[in-house]
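Every protein chain but one is kept in place in this view of the complex.
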Amino acid sequence: MSQWLWLIPGAPLLGALIIVLLGGLLRRKYLAIVACCAAAAAFLAVLLAWLAGAASQPMQQTLYTWMTVGDWQPVIGFSLDRLALVMVSVVSGVGLLVHLYSIAFMAEETDQRRYYFFLNLFLAGMLLLVLADNLLLLYLSWELIGLCSYALIGFWHRKPLSANAGRKAFIVTRIGDASLALGIFLLFSQFQELSLTALFTSATAEWETGSQLAILTALLILGGAVGKSAQLPLQVWLPDAMAGPSPVSALLHAATIVTAGVYLIARTYPLFELAPQIQWLVTAIGALTIVYGASAALAQTDFKRILAYSTISQVGYMFLALGCGAYALALFHLTTHAFFKALLFLSAGAVIRASEDEHDIHNLGKLGGHPPLARWSFLIGAASLSGLPFITAGFYSKDAILATTWSAPAGPLLWAFAAFGALLTAIYIFRAYLLVFHGPGPRNSTASLPRSMALPLLVLALLSIVSGFIEFPEGWPGPHLWSAWLEAELGLAIFPSHTITYNLQIIASLLPLAGIGLAFILLRREQVGQPLPLENFLRTGWGFDAFYHATLIRAYLALARLLRAVDALLIQGMLTKMIHGYLAFAVICRQGMERGAIEKALAMMTRGFLAFAIICRQGVERGVLEDSIANLVAGLRFGHMRLSATQNGLLSRYALAVSAGVVFLLGYLLW
Amino acid sequence: MRSTDLISLAPFFLLISGGLTVLMLGIWPQRVSTRSLTAVTMAFLLLSAVATLFWKTPFEMSSMLVIDDMSRLFTLLFMLSAAAIVTISYRYAPTRNEIREEYLSLILFATLGMTMLVTSRNLVSAFVGLEILAVPLYALIAWKREQSAIEGGIKYAVLAGFAAAFFLYGVALAYASAGTLDLVALGSVTTDERLLLSVAVILMLVGIGFKLALVPFHMWAPDIYQAAPAPITALFASIAKIAVLMFLIRLLCLQLQHIWEALLPLLWILAVISMIAGNLLALHQQNLKRLLAYSSIAHLGYILVALAAGTALGRDAAIYYALTYALMNLGVFAVVAAFSLPHQDRQDLKEYRGLGRHYPVLGIAMGVCLLALAGLPPTAGFVAKLLAFGAAIEAGHIMLAIIAVINTALAFYYYLRILVVLYSEEKREQNVTQPSQGTSAIVVVVSLLLVGLGTFPERMLMIIGTF
Amino acid sequence: MIPLSHSLIIAALLFTLGLAVVLLRRELLFILMGLEVMFNGAALTAIAAGQYWDNADGQVLTIFLMTVTAAELVVALILVWLAFDRFKVVRAEALTQLKDDMEGDSS
Amino acid sequence: MYWLNMLILLPLLGGLLIGLTGRNRTTFAQWAALAVTSAELLIVLGLWWVATPGANGYLYVVRVPWIPTMGIQYLLGMDGISLLLVLLTALLGPVAVLVSWHSIRHNWSTFAALILATQAGIMGVFLALDLVLFYVFWELMLVPMYFLIGLWGHERRLYAAYKFFLFTVTGSLLMLVAILGLYFVHGEQTGIYTFDYFELLHTQLPESSGMWLMLGFFVAFAVKIPLFPVHSWLPDAHTEAPTAGSILLAGLLLKTGTYGLIRFCLPLFPEASAIFAPVGMTLGVIGILYGALLALVQEDMKRLIAYSSISHLGFVVFGIYAWNLQGLNGAVLLMLAHGVTTGAMFALVGMLEERSGTRALTHLGGLLSPLPRLGAMLLLFTLSAMGMPGLANFAGEFLIIAGVFQISVGFAVAGALGIIAGVIYLLWMYQRAMLGEVKKNRAWIDLNLRETVALGILVIAVLWLGLYPVPFLDNVQVPVATLIELNTAAMAGTADALH
Partner (left out) sequence: MYEVIFYLTTAIAVIAVGAILVVRHPVHAALYLIISLLALALLFFLLGAPLLAALQVMLYAGAIMVLFLFLIMVMNLRPERGRPLPLPSGWGWPAFLALFLWLELLLLLSRSPSEVVSSTTEVEPKAVGSALFGPYLVVVEAAAVLLLAALVATLYLSRKERP
């Protein structure tokens, strides 16, 4: 199998090549099929790798040496260890599903050749990134996915918004890339080596923990990861990136570009372990981003933007885990997130597509008539995202991260952030869900999805539920397959003592439920317009709710009481105010941070940059340089004119000049 | 007189008898056609050119003339160029009816003057040679007898006389300093009279500088270039100047070396101001002939850069440059003559617009000559400049070399300007007569020579190196 | 007797006066006269030096000088006459058809 | 080695022949020019194929006495670096001919002759190892280029042509002075007066004069590259030149400057260059950032690309003066990559101009939909220009920064900023030209076969350089190793002098 390792990124690459070279000969329909086949081939190759024992024994393949300059000998080579295996499985799997989904979703588009070319290339890039066994190849694929995201986000390039979004994504991530590149140079100049494994060996051998070089390196690499994964402060591109087609968003958010940063840190974790300060910085970034993303999502009205902020927030959890040293858990969350986020995006895409490109959740709610499958799969995704206890994959992965956070430095604080994020997550996603699917529009619809769209939704829905069961929470009975399997490569997460863990777990499992409840409340208040007490809302008679209350009252009495208590609190306005405050904060976040501070700072920077460029052009280029040339020319012209004036045709002047010459020459002799 | 004397003098006699023959044919009762007169002139010029080949060198003629390889080379150049000028004149429209025995004989006499100048080793013979060169030119410049032509003639006559007075005064003072007019004898002047001799040389330098149009003795040049018919401009822009220059080289570099060394700073200054003033004056000049006059001022400046080095390399460089310079100017003015309008030369640059496209041979030749003037490889102009700058650098005159180099760059501007005008798009103009085959042949030969001397200068350098 | 330098200085004075005539007078004929004076200054130098060195070269030089000036002057005079005859020009300032066009170029 | 002469003579004589016989026979001139350039390319490929390096790293050397009295020889030599640049020259020849096929409307034969003459001159520059011969070719390539700009250019062609010529000629004449100075210094030391490069390598130069002579060379190369304060001819020349002229200018002429640095400045004056290196790197980095800044605010696409060339060539200088393995290799690689990429971009802008009648970004827009192939090509080369991994420029730029990083982190960071700036202006250009709504409605015709072939050659080159540059790098190793030895020696020398 290891000779065939190249097939994993190679198959989609080949697909892309076929599409770009022969695409003109194929009919539109076949383009999609070629692309899907390529993605499927990659997936199959991954499966084969599993079967061939990659899970137990890392695989290596070296194709050729890319460039040979002294010690600088990056190869085009792949290595497949467990970390990579997990990643390629997720990426190729989700990628395949997105491809399938695209068949129907993009069927109407005219420019499918470009779409499938970049989609395949994107997949290839991501797989290459995961498989790369040296930093330079990793950088190559790193850039490649940046490029493809640029092209795909800006797919509808006629809309300036779209094109701008693509460019923004490319440029912002490129800033991170430059940082990564510098990190690579630093490593190379220290160790004259680019291969990952060799680098880690020498780094751990030669650098002391906390040494300056290690910190610098880790910081530079972190810069790259932050850019790609849209973490604070480089998150600005991601919400705009929603301008692309939904499958692209799904791919982007679920499996590929945003997780690349996570993967990078997980891959280079030995370097981060050498720099505890930076590791803590990763944690802090993660924690802040969680709250930031979630709060921002709370105030969105654009369906996909909610999901986008949610991605930011969720990747924040992964960073949190990474910072705490729980690499395996980060990866776990990455995997589950890939499933449920892809599910959310795809079902949202289905909804939006069925509603003639309507993005506003209120309008979507008013339109109604969404395909039931989309609704159900969105619900499952939302549940998984909010981490509904026990039955969803999201619960297992997020809960573990929450638990492990406690034992990190400043753990309780981080935990508070994460937990608060979890609460908000549930609120915003269910708010969206309720608004869209339980809006005033006609509820039940018979509209069915095309098969190629339905299948991925079903698969992902299934995975969003069951994929969590392979790793039960710490201290619980049940399998702990994941962390055990990855222990050799990534180490084990540290958990606090069992009692604390249990307590934390209980709180964590309650948070989503509370969040869902709050979402309901919030929604009602929103629907009425102004803040209204919950009773009024209930009293307006929403049969559905009443029915729920009636059926579930016996089983969930305690819960109901709690709910009422919460209601009471709300009525007393405490929480209301808090929520309002928080909403305001979210708006400030959006307005202030997004459009305000960061956007403005970026805009200012851009403007300043442009102004500087113009000054350069006007001042230096036109002013100094052109002026000095012009002055020179004018001076020469002046000299010419003055001398030319002496050629006035007067005989005696000519004779005079001759005599002056004589006087001068003889004068020289005298002197 | 011995037989060797006769052989050595044969070219001179041939020139004189050629002049007389032409004159006699001209007053022959039956009208002899201009064509046959031209043919006779050419025959005599070529014969005397052949005669120079029989010279046994080195040889001295009664301490007046010295016949060596250098004089042979340049005598040949003068004869052949004069033949070329006669050819150009034959079909030259503005003076069509005026080319008769007087014109041709005057050219022959002028050639004699140049030949005397390069061969003389006595100041008297040099002076007489200078005047034999000058006096025919007075008339030749004014040949068309229009107002501007006569104005040019008067200006040249007066100013050349003025300069000749300085030259002669210098000769007299040189005589006063040593009691001899022989250059070799002057070369061994003792220290006492050195100062007087220096004054004499400086005064002679004024006369020579005038002929060479060095700044500040240059002011006549543009006026006269403009006034004279193009073939005559070719004559005194190329070979006449070179004859004087060769005399200067013989005077300073070969015989009066000690004086030369004392005067090097002066040459330095003259070189610098000639280059700068020449190029500046040419920069925006609209009149092509005046422009070429200014450019030749600058070129003499470059030659002085080489001479100012005061070394053997400098001398060789100057000689090579002189040779190339003569060829380049001959070519350029041949083209100007070929492009002339029926009654006068084209003066304004605008009148040359697009001509290079319609007359490819002339256009390309003009291009080659101009690029050679500019000093671009692979033309001889480049090798000449290379040698000249090399000489300056070898002598440690880095500053001089840099000034020369910047001037060269400046000069590119106006040479390219001419070229662009020649090749720019313009409607076809009708009133140019198709250039004669003779002229075409001459410009082709000159261009080939320029390129040949640029690509394979070795042989010529070897010859010059033995002087 | 007369020292050589005295003769030379006198000759120089003549030469310079001739020069002054050329430079200061505007009529073409005067200018030509000035030229003659300059030549004569040179001739005086040659004769004085010839006596000093006691050889014939000085006189030979002067003879050639006379010949040459004669030839030159004849041609110059005929040109001056032509200018007068055809264009009524007698003064040097009138000869300004040939000069730099101060318009400059526009390209 | 007779084939080296062929490289120069073939285009020269071919051009002469076409120029003389092709009057009013456009089709003949076109095909003949294509045939000559293709034959040239084949010869170079053949030479590459059979090349076996000699002891000193030179693959082929031709040595014929030319002007022995002055010690001037006809000395051609091809080492790995020259080989690559010659290859680039030969590659861009057919491209330049193909893109001019219909865009040049009058006087095709003369045009072809000038293109071929330029090519011959550039070949000569890359091959000549006698300093005078080098200078001869150096000037020789200017004249036809001057006419290409001055006669077939756009509105302000004369101004641009003069500016181009006068700038470069001033620089190169100063180099001539330096060449002569070196000649005499060497001659006085050894008694051998020669312009032979191999001999001159052994000259022991006193420190001050070494610096001055080096500066003489450097000025000429800096003008050609062009470096920051003397770059002002380049945008004008590029903007006004016809497409083929721009391709040759950007693709090749600029490379002669950097080639000169590598071939002459560093090896002939190692001590002076070692002292000068920080200044060189500063100039390089100024060029990078300055070019990038100005590219951002250009409205004219050609001008934009011209400024981007300044930026990229700044990288090359940067790498050269880093003077280590990665830096030099990267510099050579980037020279190739920039030649291909920028050549292609100019070709594309030319095609765009043929179709839309304008190069102003404000008047373009949305052309990706009507011109998908052109748009895709432009995207590819734009990406390459911004250093997308897997495409040509990446390897070079990355190696250069890797090299610089080992010298100075600050410089490397500045260089990385340059890369980011490159992304910004290039994407901005692409978006304004290709994306958005179509501003003009007319009958758009996508690339035809001829154009596709011309660009296809370059696409292959770009991908090859990006994905598998090893065959190119292999050629460079020996010369670069020699250069680095010189640096080490020079550093040791300076250190000795200090102690």
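Which chain is which? They are A, B, C and D, in the order written, and residues in each are numbered from 1.
In the analysis below, a residue touches a chain if its C-beta (ideal position, glycine included) is under 8 Å from a C-beta of that chain, and two chains touch if they have at least 3 such contacts.
Since the model is a prediction, treat every value here as computed from it, not as a measurement.
Enquirer: By the document's own contact criterion, which visible chains does the hidden chain reach in the full complex?
Expert: Looking at the entire complex, the absent chain's contacts are A, B, C.
Enquirer: Of the residues B:Leu106, B:Leu251 or B:Leu292, I need the one that contacts the missing chain.
Expert: Counting the whole complex, the residue in contact with the absent chain is B:Leu106.
Enquirer: Could you tell which one of A:Leu187, A:Val262 or A:Val662 touches the chain left off the display?
Expert: A:Val662
Enquirer: For chain C, which residues touch the unseen chain?
Expert: Against the left-out chain, chain C lists 1-5, 7-10, 12-21, 23-27, 29-30, 32-34, 36-37, 40, 43-44, 47-48, 50-52, 54-60, 62-64, 66-75, 77-82, 84, 90.
Enquirer: Determine and list the chain A residues touching the chain excluded from the picture.
Expert: Within chain A, the residues touching the omitted chain are 652, 656, 659-660, 662-663, 666-667, 669-670.
Enquirer: By the contact definition given up top, give the residues of chain B that touch the hidden chain.
Expert: 9, 12, 16, 19, 23, 61-65, 97-98, 102-103, 105-106, 109-110, 112, 116, 122, 124-125, 128-129, 131-132, 135-136, 138-139, 142-143, 145, 176-177, 192-193, 195-196, 199
Quick note on the criterion: only the chains that are shown with their structure count from here on.
Enquirer: So which chain is farthest from chain B, going by the mean of the CA atoms in each chain?
Expert: Farthest by centroid: A.
Enquirer: Which chain's mean C-alpha position is nearest the mean C-alpha position of the whole protein set?
Expert: Taking the mean of C-alpha atoms per chain, the most central one is D.
Enquirer: Centroid from C-alpha atoms only, then distance chain A to chain B, rounded to Å. What do you get?
Expert: Roughly 81 Å separates the two chain centres.
Enquirer: Can you compute the centre-to-centre distance for chain A and chain D, using the mean CA position of each chain? Integer Å is fine.
Expert: The mean C-alpha positions of chain A and chain D differ by 40 Å.
Enquirer: Multi-chain contacts in chain B: which residues touch at least two other chains?
Expert: As it turns out, chain B has residues touching two or more other chains at 154-155, 158, 162, 222-223, 281, 284-285, 410.
Enquirer: Of all the residues in chain D, which ones touch at least 2 other chains?
Expert: 158
Enquirer: Name the touching chain pairs, please: which are they?
Expert: Pairs flagged as touching, ordered by label: A-B, A-C, A-D, B-C, B-D.
Enquirer: Quick one: in the complex, what on chain D touches chain A?
Expert: It comes out as residues 163, 229, 232, 290, 293-294, 296-297, 325-326, 329-330, 333, 366, 368-369, 372, 376, 379, 383, 388-390, 394-395, 398-399, 401-402, 405-406, 409, 412-413, 416-417, 419-420, 423-424, 427-428, 431, 434-437, 467-470, 473-474, 477.
Enquirer: Show which residues of chain B lie in contact with chain A when the two form their complex.
Expert: 154-155, 158-159, 162-163, 166, 195, 198-199, 202-203, 205-206, 209-210, 215-217, 219-220, 222-223, 265-266, 269, 277, 280-281, 283-285, 410
Enquirer: With touch defined as at the start, can you tell me which chain D residues reach chain B in the complex?
Expert: On the chain D side, the touching residues are 23, 66-70, 106, 132, 135-137, 139-140, 142-143, 146-147, 150-151, 158, 161-162, 165-166, 169-170, 173-174, 176-177, 180-181, 183-184.
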